[in-house]
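Structure record follows, encoded as structure tokens.
With one protein chain withheld, the remaining protein chains of the complex are depicted in position.
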Amino acid sequence: MKSEERKNGENTALWGGRFSQSLDQQVLNYSASLHFDSRLAPQDIRGSKAHAAMLSQVGILSAIELQQINGGFETIEAELAQGTFPFRPELEDIHMNIETRLTELIGDVGKKLHTGRSRNDQVALDLRLFCRDVADGWQLALSRLISAFIERAELTKETLFPASTHLQAAQPISWAHYFLAFAAMFERDLRRLESYKTLHDVSPLGAGALAGTTLPIDPAISAKALGFARPFFNSYDVVGDRDFILELLQIASQIMLHVSRLAEDLVYYSSTLVGLVDLPDKLCTGSSMMPQKKNPDILELARGKTATVLGSAQAMVLLLKGLPSSYNRDLQQDKEHLFPAVDIVSDTLALLPVVISQLQILEARSQELLASGFLMATDLAEALVKRGVPFRRAHEIVGATVGELTRKNRSLISLTVAELQQHYSEADADLLESLKPARVLQERSHSGSTGLKSVADQISELRQALASRSI
Amino acid sequence: MKSEERKNGENTALWGGRFSQSLDQQVLNYSASLHFDSRLAPQDIRGSKAHAAMLSQVGILSAIELQQINGGFETIEAELAQGTFPFRPELEDIHMNIETRLTELIGDVGKKLHTGRSRNDQVALDLRLFCRDVADGWQLALSRLISAFIERAELTKETLFPASTHLQAAQPISWAHYFLAFAAMFERDLRRLESYKTLHDVSPLGAGALAGTTLPIDPAISAKALGFARPFFNSYDVVGDRDFILELLQIASQIMLHVSRLAEDLVYYSSTLVGLVDLPDKLCTGSSMMPQKKNPDILELARGKTATVLGSAQAMVLLLKGLPSSYNRDLQQDKEHLFPAVDIVSDTLALLPVVISQLQILEARSQELLASGFLMATDLAEALVKRGVPFRRAHEIVGATVGELTRKNRSLISLTVAELQQHYSEADADLLESLKPARVLQERSHSGSTGLKSVADQISELRQALASRSI
Amino acid sequence: MKSEERKNGENTALWGGRFSQSLDQQVLNYSASLHFDSRLAPQDIRGSKAHAAMLSQVGILSAIELQQINGGFETIEAELAQGTFPFRPELEDIHMNIETRLTELIGDVGKKLHTGRSRNDQVALDLRLFCRDVADGWQLALSRLISAFIERAELTKETLFPASTHLQAAQPISWAHYFLAFAAMFERDLRRLESYKTLHDVSPLGAGALAGTTLPIDPAISAKALGFARPFFNSYDVVGDRDFILELLQIASQIMLHVSRLAEDLVYYSSTLVGLVDLPDKLCTGSSMMPQKKNPDILELARGKTATVLGSAQAMVLLLKGLPSSYNRDLQQDKEHLFPAVDIVSDTLALLPVVISQLQILEARSQELLASGFLMATDLAEALVKRGVPFRRAHEIVGATVGELTRKNRSLISLTVAELQQHYSEADADLLESLKPARVLQERSHSGSTGLKSVADQISELRQALASRSI
Partner (left out) sequence: MKSEERKNGENTALWGGRFSQSLDQQVLNYSASLHFDSRLAPQDIRGSKAHAAMLSQVGILSAIELQQINGGFETIEAELAQGTFPFRPELEDIHMNIETRLTELIGDVGKKLHTGRSRNDQVALDLRLFCRDVADGWQLALSRLISAFIERAELTKETLFPASTHLQAAQPISWAHYFLAFAAMFERDLRRLESYKTLHDVSPLGAGALAGTTLPIDPAISAKALGFARPFFNSYDVVGDRDFILELLQIASQIMLHVSRLAEDLVYYSSTLVGLVDLPDKLCTGSSMMPQKKNPDILELARGKTATVLGSAQAMVLLLKGLPSSYNRDLQQDKEHLFPAVDIVSDTLALLPVVISQLQILEARSQELLASGFLMATDLAEALVKRGVPFRRAHEIVGATVGELTRKNRSLISLTVAELQQHYSEADADLLESLKPARVLQERSHSGSTGLKSVADQISELRQALASRSI
């Protein structure tokens, strides 16, 4: 039924190999994590040094032993930096690789490092250090992205375009107002990261396997040395606690949802048939078949990579649901969900300021749409309200007027006083003034609106918020 | 192929009806939200009153008009309370139902209520008011649950059981330490809710459809009247912002993940073959077939309902990903994800204190396991460390001893000095003291451990944290 | 900090009530399923009748007892039809409600109905009957939708528009080809449903709680009576098997993903700034603030409801992951995920044929875009290939030509022979013929293309596929 080629092809290679592996090798491959957790080497060494220093301070290690251990770690750090560290997959994970290497380098003293510690609190520590670094990095990146929006906003306060709801042209707003909307979203994300760091500012070191230890350790010492606000509250909780990973992935999801909505907008605005913005060539690619194509790949990829981050967050939820409390080996997978999501968010936040600063606004197309469209209908209705017409009645008057013009294939700006009087007998020329798009910059005068003053206030408030943080 | 019965059965009923509906009815059914958003009636009225008061304060409504509107709302509130409010599905949603009723009751003045407002900012407001109430309620419920854990912990500081990692017996801890671990989880959730309320403490009223309004409204006035810390920052952002729903669902997910891990534990601990705890009959049900069964249904349901909440959070993510910015009708579905999740979390948090306070601990079974098991192996190894043996070496000595006993089908507590000397020549009777389970209460002396002092400190710290909040 | 109003407002109502409930009521509310599983009444009765008939056939019930039972069910069916059936929430679920009512009606014989049966196999049966009906219904609805696409395709074989990849105009295709692409997607869904029904065509009746029964039942008899292809293979498997729900939700996800892509397209094509299609007013709604708006709500809702269905499928996955085998009470939640998803898919499939048949194609706008655009660039490159130019070289020639014209703000159709000769010296007038959009209808001549012959073949093949099924 299938071609001969397939029977003898990949299939054999894919499956034959697997079944001829020795069991030990299969089990090792299935359970090893070194290929991804080697990334935690810096955190693991940082944590081990703090642990050793604490052991020395409480008298479990002598000063000389501590010196030997620190010396060993210096060698290991150098090996890692130079790429000469002898990674051994058969040692399964980064923790055993580093401890084993330490003992090779400094002898039996290395066997004392793991005193009063379990891999359970050790891996929890490494991950917390990693996540804290990531949160710091994202805050920096978000503040750069917000700055990019502010800079574009400064220059586009009076550049109107037809903003939509339901993807149907609704009202004119300035590009500045649009950019500041996204600045506001990412600023919320930045503030979530602040709360996040405070909530999880906890060192797990000393929790042991789940119950602590009978040795005279002091978790507060290592917590302080590692820059944590406090040691763990409860050893049983902290060895199985991955809330700090889940919440970071939830924040990552929120960030990427904002990114995906921005990407969706810009793919739409830059589409051939819409044409409100243009992207620089270097952010686009062509087609292998169609010579004329210029595709907004960076934005599509940002939207697509959003799915990957959201999927990772969901995988983390799937991992934790119904898991017995304390440590279970299932948790090893947390890193496989965390790392790719972290990289995507970091890479995306680093690229977006370029997109925002280099985006070209095609004003002519907007002008054309503002002139022909019906975007000032609300302003006309509100002008009627100012003359005492109840809003629902004003809405009806303008609705009827718009309907009539549409059927005649006419624009709203072409409306005459006489025509308006058909629907509202007291109409006069002043009323038609409200149909000029540029007026929204003055007429929308309250806080948070697209009006000039509001936009200036938004910029100044955001600048202050960023400055006060001095990330 | 299929039986005659089916052809003429439900199938016809299910499908025939659908296709014979008039199109208008189908479209209405598809788009209507009244069947679920009627729940927002209190929030909608609260928001409308604040809006009207603001309109009056800035001179858009007269004092008499405001009075009429407030009078109308009083009637409506009474009708809602008495169940006589005339809900009309053909008006689609709760907002139009209430506004229409208002105009029926007070005439043309009702048509002025929607001045300077759009359904976009109106629905955003209702939802924010709702979510704020929910967050308040969950904080209260969480503090009650934490109190239930503290109360059980007070009485079980010396009641040991064999705690597990990987579901394999690991070390003895007190039930108090176990209960406090969950108290710690739910206390984190409580603190997340605090940050949540601060971050989203924003009134959207005045944002209009997306750009604000030309009328002289003041968003700060209605924000203050509704108890919000500030009005919206950017109108375009706020009409499409559902971050406050997503984050509440993310927190709900976190809470329910904690619940699901607790439920998994207790289903396991109460299973026939484990028997460490027993649940009161009223929290269990029987079997329709097997007369002897007593099933821990409440816990299984809590675990199962966790899936529903996590699914709702995921549906919210699916809703928002790649959605164009500002308002799109897709957002109507947010309520269908929010409401059921809110109810499950609220119901579960209300029931759990009962479970915790009524859970019966079966001490005899624990004693049996503690006596026969190998749970004190770590303590023995640490006793060796105290005598200067490097930890990795001590781990080997005890590992070899345990292996030997296991092969002989012996318990660790039966170990003799002579036997231990085979592996560690300097062994003496004092070392074997470390094998007595009750010693963990004294020997585990550092903060966060299962030791008596640590547990007392945890209880006192938690009590203070709850008291300082006085929710 | 918060206004007085809130402290005494909803909050109290929401929470006070909950805590003052009696425990029994709380537990009942938490565990009851009657409010949603009452929907399964027809399936439950159908299953019970088949069960009773089997019991009678194997001699466990007498002919008279069977008659009494059937008589009782007739009464119950009448009560359900007339809305007089006495639903009692305290009986928890629909199964106990019906059985209890039966015993009320016919006395002690009713107590024999549950012989050799458990709620575990009973509920599994009801759900399988329900899902089978749903699959039948969806197949019918899909075939109607496919027919709607075919009908539009018949009339639009020569109506070209600029199709996109990456939302950038790519090549002209006919609307017929576009409609048939979606017909193809939904036809795949239809075929998936066929496989689905075959795979799960199994009766669980007789599996009991998990191990079958010692009574002389015959599962094959009831399976046949209910129209199933076979009885269960393994009792332990079938009581905990919810694969048939998961797979139905996976198919629902696939269907709704197709819907969501169609909706996304049509929202885009009907957006003010694109304007390729228009939707009839009755499928749109207006704005409460902006008098000119006409929003494609039905499509946005279809896209939004997709999120709900996908979330339900995910909730089902979350429910099942890591669940102990056989029956666990968690499974009660399966219905809360299944029913809303089923309704959304059914409602959406019923509405879509209306959207497709009433969609108005705005040809003038397409003509304008086809004339000015660069959509024929590939055809020009292929014309060069026909003259022996390697494709990659032809792609370069046309790419350079397009670039030049773009910089001069010229359309491709305005290209002259002389200009083309700059890049390809052997160019002549014949080559420029390939730039006429209408030629794609003849020139694309292979199967599956947008060419006239291919489109006619597609229509005919689809018609045959539908006819051969005669759903």
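Read from first to last, the chains carry the letters A, B and C; within each, the first residue is number 1.
In this text, contacts are C-beta pairs under 8 Å (C-beta built on N, C-alpha and C of every residue); 3 or more make two chains touch, one makes a residue touch a chain.
Please read all numbers here as calculations on a predicted model, not as lab measurements.
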> Considering the whole complex, which of C:Ala209, C:Val277 or C:Leu370 touches the chain not shown?
Replying inline: C:Ala209
> Touching the left-out chain: which of A:Arg46, A:His177 or A:Arg365?
Replying inline: A:Arg46
> Among C:Gln26, C:Gln57 or C:Gln254, which residue is in touch with the absent chain?
Replying inline: C:Gln254
>> For the chain left out of this view, which of C:Ala220, C:Leu362 or C:Ala456 touches it?
In response: C:Ala220
>> Can you tell me which of C:Ala148, C:Ala383 or C:Leu466 touches the chain that was removed from the display?
In response: C:Ala383
>> Just checking the interface: what residues of chain B touch the absent partner chain?
In response: 162, 164-171, 267-268, 271-276, 286-297, 300, 314, 317-318, 321-323, 369, 373-375, 377-378, 381, 395-396, 398-399, 401-402, 412
> In the whole complex, what residues of chain C lie against the chain that is missing from view?
Replying inline: 60, 103, 108-109, 111-116, 120, 163-167, 170-173, 177-178, 180-182, 184-185, 188, 191-192, 195, 198-199, 206-220, 231-241, 243, 246-247, 250, 253-254, 257, 260-265, 268, 303, 306-307, 310, 313-314, 317, 320-329, 378-379, 382-383, 385-386, 390-393, 434, 440, 443-451, 454, 458, 461
>> What does the interface between chain A and the hidden chain look like in terms of residue numbers?
In response: 2-3, 5-6, 9-11, 14-15, 18-19, 23-24, 26-27, 29-31, 42-43, 46, 95, 114, 117-120, 122, 132-134, 136-137, 140-141, 144, 208-209, 225-227, 282-283, 285, 287-290, 295, 297-298, 300-301, 303-308, 310-312, 314-316, 318-319, 328-333, 336-337, 340, 346-348, 350-351, 354
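Everything below uses one rule, namely that only the chains that are shown with their structure count from here on.
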> How many Å are there between the centre of chain B and the centre of chain C, using C-alpha atoms for each centre?
Replying inline: 31
> Counting in whole Å, what is the centre-to-centre distance of chain A and chain B, each centre being its mean C-alpha position?
Replying inline: 24
>> Where in chain A do residues touch at least two different other chains?
In response: 164-167, 170-171, 268, 314, 317, 321-323, 378
